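Shown here: the complex without one of its protein chains, the others still in place.
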């Protein structure tokens, strides 16, 4: 869950965001991008490949903050375009109901989710994308995995902050947990 | 909820279906076809215009039976194609979870749903359709309504068997109940 | 959605909360307390009776902020106890998935929800309560309404900020929208 353009928007200066982060839960969205067949069955899930400031490679969901006066749908579209590029053709769900929420706590172990920087509460959605995905910004690449691969220990151990658990919940929600 | 090609499929002769109908709950699907904007907000819902054997005009959801050895997704696709034609481009949901179930009882008043022919239990889904809709078979037309129109008494009173209630539940699920 | 004990908790001084309110979406929970029969059918919904600083009477859901390092479940329990008293015996849902989210915008008309003080995003839950309810603090009373009464224009027009719409969505979710 990286912070990119939001603070450049003028709503909240970086130092203000840092100040708030230690005081309140911050609202996020998490998105699991998926490929579906012509009957809506999920065939693949997309994971971003990132390199942390410590050089460690990890795989991540599309994720980011909801801004002041920004609708959740607009936040979903913005982060999807930020991470997958402008021609991914995402189909944002018709219902605002997330399939679950993920509570990222600054202390590990309170919930399955952890973010040392902050207390973030994320609304999680599965979003089919039909177009070409061209990761931008700090993501190196986007790789598509089958549900079996995505739930495998190899992929799961490359995910951080509990996003591996969230990914398995998404697979369960779409009936594709192995 | 009309019975069309299913009994012609060879799995169940019409007289057999009649016999079973008085003995067991029959599994159905109900679909609310919708138009969405580029952020997934429902802008219109589609209702079929039907004329009953008694000459009465009514408005109806896409609806029909799930067949033996037919997956629910396949039933959704089959009924959508039957009622909206082959180029409607429906986006069947990624999750098999229906937004609700509708229990149509042969006696009125047990639930909000009623079907004098049978006890049917329907799995209800909202399905965005992006293409051209050309109703076939016994439907005269497909009309698109705004959420406000769809929830209005004028449209509601033209729906039968409790499908008006189901339509309002669908609007609530997508955050568009007026 | 009133602010009570939270700012007394030491995590955020009132003036800090005011400062943040104009900068970020604030995370809330909304709860529809319900009475159910022995088969889980909702028979009544509970609404708080409040008197605003302008003397206007209104009806409201149980509602409030999620605090820093507070789990959503704990926030639900805290606000339920705050508004319904210590012996209401609420049955908080097993799933963290809200039945919907409500996006309260400071400007009216962006969504069905409005809060002139802030941009609040609320996770909404239906919670059966089995015990005695004794409203505390700023609520005058808690009144139980049938689903039909709750959806009626008389009750709906006494609810503010879009909570009447949220209440109808809750009724739809439990299959009790008239």
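Order of writing sets the labels: A, B and C. Residues in every chain begin at 1.
Going forward, a contact is a pair of C-beta atoms (placed from the backbone, for glycine too) under 8 Å apart; a residue touches a chain by one contact, two chains touch by 3 or more.
Keep in mind the model is a prediction, meaning the values are calculated, not measured.
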{"item": "Listed residues C:84, C:126, C:139 or C:167, member touching the removed chain", "value": "C:126"}
{"item": "Option from C:41, C:107 or C:140 whose C-beta touches the chain left out", "value": "C:41"}
{"item": "Sole residue of B:123, B:151 or B:165 that reaches the chain not shown, by the stated touch rule", "value": "B:123"}
{"item": "On chain A, residues whose C-beta touches the chain left out of the figure", "value": "100, 112, 165, 168-169, 171-173, 175, 177"}
{"item": "Where the unshown chain meets chain B, residue by residue", "value": "11-12, 16, 20, 22-27, 66-72, 95-101, 103, 105-107, 110-111, 119, 121, 123"}
{"item": "In chain C, positions touching the absent partner", "value": "34, 36, 39-42, 73-74, 76-77, 91-97, 99, 126, 128, 173-175"}
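Keep in mind that, in the parts below, only the chains that are shown with their structure count from here on.
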{"item": "Highest-count interface - the chain pair sharing the most C-beta contacts", "value": "A-C"}
{"item": "Farthest chain relative to chain C (centres taken as mean CA coordinates)", "value": "B"}
{"item": "Euclidean distance of C-alpha centroids - chain A vs chain C, Å", "value": "28"}
{"item": "Residue numbers of chain B (touch at least two other chains)", "value": "173, 175"}
